[in-house]
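Pasting in a structure now, in structure tokens, and then I'll have a few things to ask.
What you see is the complex with one protein chain gone and the rest in place.
Then we have chain A:
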Amino acid sequence: MKAGIIDYGAGNLRSVANAVHSLGIEPRIVTRGEDFADLTHLILPGVGSFGDSMEELQARSLVDPIREWIAQDRPFFGICVGYQLLFERGEESPGIDGLGIFKGSVGTFPDDGRKIPHMGWNAAQLTEPSDPLWAGIGESPFFYFVHSFFPAPIDKEVIAAETEYEGVRFASAIRRGNLVATQFHPEKSQQAGLRLLKNFLT
């Protein structure tokens, strides 16, 4: 098993690397598509805006290698903005296309008084708690969120978990084959988050 974390200038690369390291796995930091070849697992972290992140991926010629990796259904984990980028477009950055792996756009919460960002620990209601991905995590685990935007997948079949924030229910995790992506930060979600990463990596 060789896990790679994509370095495209996203701020919290070290947190993700630390979390993977704590599982007894030495992650590789990858900066070029050529580096993907000998990997078995790929993690796309993310902090920052949809548009800036997408532009960074383009500038580093990472868009096609990521699309190919996912097309081959190789194990992939997108975190936060790394989840949002999988969709077609983002309200945060009009005019900039996402990776378009999944149909749907990335929007925000209605402006009716709730605090933004959605920051803190919130529960994920799992679509299929018996999925091995969630092994050892419990049926309504708490994960750490910090975001203002979230994707709305058109294909509801891919939704693996939902989370509610003051009356708004959104897809906090998706799964399709060997692809997993979460709006929350597993690398900052202590036992539940580390176990999820471990389930993905093993």
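In this section, a residue touches a chain if its C-beta (ideal position, glycine included) is under 8 Å from a C-beta of that chain, and two chains touch if they have at least 3 such contacts; residues count from 1.
Basically, contacts and distances are computed from a predicted model.
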(request) Among "NADH-quinone oxidoreductase subunit F", "Imidazole glycerol phosphate synthase subunit HisF", "Sodium:proton antiporter" or "ABC transporter permease", go ahead and choose the protein name stored in UniProt for the chain not displayed. (result) "Imidazole glycerol phosphate synthase subunit HisF"
(request) Touching the absent chain in the whole complex: find that residue among A:E34, A:E91, A:E128 or A:E166. (result) A:E166
(request) Identify the residue among A:Y8, A:F102, A:F142 or A:F170 that touches the chain left out of the display. (result) A:F142
(message) What does the interface between chain A and the hidden chain look like in terms of residue numbers?
(response) 11-12, 14-15, 18-19, 21-22, 47-49, 115-123, 138, 142, 144-148, 164-166, 187-194
